[in-house]
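A short write-up of the structure that comes next.
Note that one protein chain is taken out, while the other chains of the complex remain in position.
Up next is subunit A:
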Amino acid sequence: MKNDDRNGRPFLLRPFRALLLSALFTSPLALADYPERPIQLIVPWAAGGGSDAAARGIATALEKELGTTVNVVNRPGGGGVVGHTAMASARPDGYTLGFITGELNMLHWQGLTKISREDFTPLAMTNYDYPGVQIAADAPYNDVQSLLAAIKEKPKGTFSASGTGLGGIWHVAFAGLLLDQDIPPDQVRWIPSQGAAPAMVELAAGNLEIVPSSVPEARSMIDAGKAKGLAVVSPERNPAFPNIPTIKETIGSDYSLGEWRGVAGPKGMDPAVVEKLGKALEAAYKSDTYQDFMKKQGFGVEWRNPTEFKTFLAENDEYMGGIIEKIGLKK
């Protein structure tokens, strides 16, 4: 039973789950009435962070579309393992949904969980944040070309970077950028941190050289004149930061890899519920409430419907697996 060991309470839950499952098959779901009670949206990150804000943004808009309460529930911890596990092991009745994030396609490659994209029913991708390349304001590099050239030439370990834990999204994304430029990823030493904010502090204190987090995460330090943004690793410039060029413009690379986020349910949801939620989420995504909210925060918006999201997840999973293997974190 693959499902049981990831829950950690196999003896308690096994009979329960069978009971729930049988209830699901015998009782006809009154789909026409869905949703007839509040929906829970699990976020695998803490209240107040970027993922939390993005989730609350879509939840508020979705509330208006469905006419029912959408409660955001934070389940942080374990680099996303805790929350994603809670979502995947919920009842697939459409009343417990999750806000899945890029870590879903990374954690299982590193052997940290058995949960993967196959345990979910994708509903909508609502947000995509690209990394930037931020360095200290007094660093001698003024464009990404000279920085990358220096990384290539100088001895291994001259440069340190930070922004997430080892194997976190910004580590993998930055290592991918180095690989794309034919630079061995271990040229830059990765210093694990508990997020972009502490890394920005270390950057300002002069203890590291690069923070490849998303630009909104670095915004306050850039505004404070402590850091500068050299480039965004995305196809287009971030409208909130029109002065920062893309890597396509500067080094002609098509590489892009960032943190995606979206709504999903547990595996085995009713197709009719999926369709209804897909439509409601699309309307919520297009609503002014959501678009204004995301724009104000400087978050990137990108839409994929249930089918497109599923395809995207599969491609992204393979891609992530490749990079994680190359930087030697695959288990």
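FYI, a contact is a pair of C-beta atoms (placed from the backbone, for glycine too) under 8 Å apart; a residue touches a chain by one contact, two chains touch by 3 or more; residues count from 1.
FYI, contacts and distances are computed from a predicted model.
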| item | value |
| --- | --- |
| Choices "C4-dicarboxylate ABC transporter permease", "sn-glycerol-3-phosphate import ATP-binding protein UgpC", "Anti-sigma factor antagonist" or "Acetolactate synthase" - which one is the UniProt name of the chain not shown | "C4-dicarboxylate ABC transporter permease" |
| Which residue of A:208, A:244 or A:269 touches the chain not shown here | A:208 |
| Given A:39, A:53 or A:97, the one touching the chain that is not displayed | A:53 |
| Selected residue (touches chain absent from view) among A:112, A:149 or A:314 | A:112 |
| For subunit A, the residues touching the chain missing from this view | 5-8, 46-50, 52-53, 56, 60, 72-79, 81-82, 85-86, 110, 112-113, 157, 160, 165-167, 189, 191-194, 197-198, 200-202, 204-205, 207-208, 219-221, 223-226, 293, 296-297, 329 |
